[in-house]
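The complex is shown incomplete by one protein chain, all other protein chains being positioned as in the whole.
After this line comes chain A, so read on.
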Amino acid sequence: MATTSIQVAETPLVRLALQRADDALVLGHRLSEWCGHAPVLEEDIALANLALDLIGQARELYALAGEAEGAGHDEDQLAYLRNERAYRNLLLLEQPNGDFALTIARQFLYAAFIDPWWRATLHATHPGLAAIAAKAEKETAYHLRHSAEWLIRLGDGTPESHRRAQEALDRLWPYTGEMFEPAEATLVADGVCADPPGLRETWNATVDAVLAQATLQRPKDGWMQTGGRAGRHTEHLGPLLAELQYMQRVLPGAVW
């Protein structure tokens, strides 16, 4: 049967670029859902800013993936024409926005990981990836600052905001373990990217410091969810992609 989907031949480098690209696009998509609905106008603008950064990163990473694959797939084909099972993003990032506390907690937990990851990737042996890292690191440093400031405000604000922030952390915590799954050994050996397990201490330090200021409890490490990198997602990704990919699936092959 005819399909509009593409198949991608995933080498370790292609897979790495797709993982990071899908992370950025899926989180950018979630943030863009806030546009026009945020608690204050300044936050409509700020969340749109973060989303724009992430969509920009996704575009560069898809371009890199397409180039590394060498099959002529462009950024839009990679974003719009892969199915749920081919998406490689972290489960954390596809979680629905929930309330503002959940959105902020999701952003903070991820930024506290991805910002040092990009910083460590600044000196990657792959020049394309290092160039993306140079820009992305500056952006994610701001994402970390912005989300940490809000988490502190919410945690140390009113009893209600404290409760909501704590609930958000508790709910998202089981999705944080996936960030630290090891990169492919060949990539680490070749110095293409930082190995996530090595960033755990940095992440712990950031999280502990901010949670202390926010007067929030660090949830206990229990069972950690996994599967995003292998395309086994939560039920939330399918509807997100149905929306994101709608036009390209309805009118395949059109130029936009």
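We adopt the following convention: a residue touches a chain if its C-beta (ideal position, glycine included) is under 8 Å from a C-beta of that chain, and two chains touch if they have at least 3 such contacts; residues count from 1.
Definition applied: contacts and distances are computed from a predicted model.
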Chain not displayed: protein name in its UniProt record ("1,2-phenylacetyl-CoA epoxidase subunit A", "Carbon-phosphorus lyase complex subunit PhnJ", "Glycine/betaine ABC transporter permease" or "ATP-binding protein"): "1,2-phenylacetyl-CoA epoxidase subunit A"
Option touching the unshown chain, where A:Ala17, A:Ala58, A:Leu144 or A:Val210 are the choices: A:Ala58
Touch criterion as defined above, residue of A:Asp99, A:Glu167 or A:Glu181 at the omitted chain: A:Asp99
Where the unshown chain meets chain A, residue by residue: 25, 29, 32-33, 35-45, 48-49, 51-52, 55-56, 58-59, 62, 75-76, 79-80, 99-100, 152-154, 156-158, 160-161, 164, 243-244, 246-248, 251, 254-256
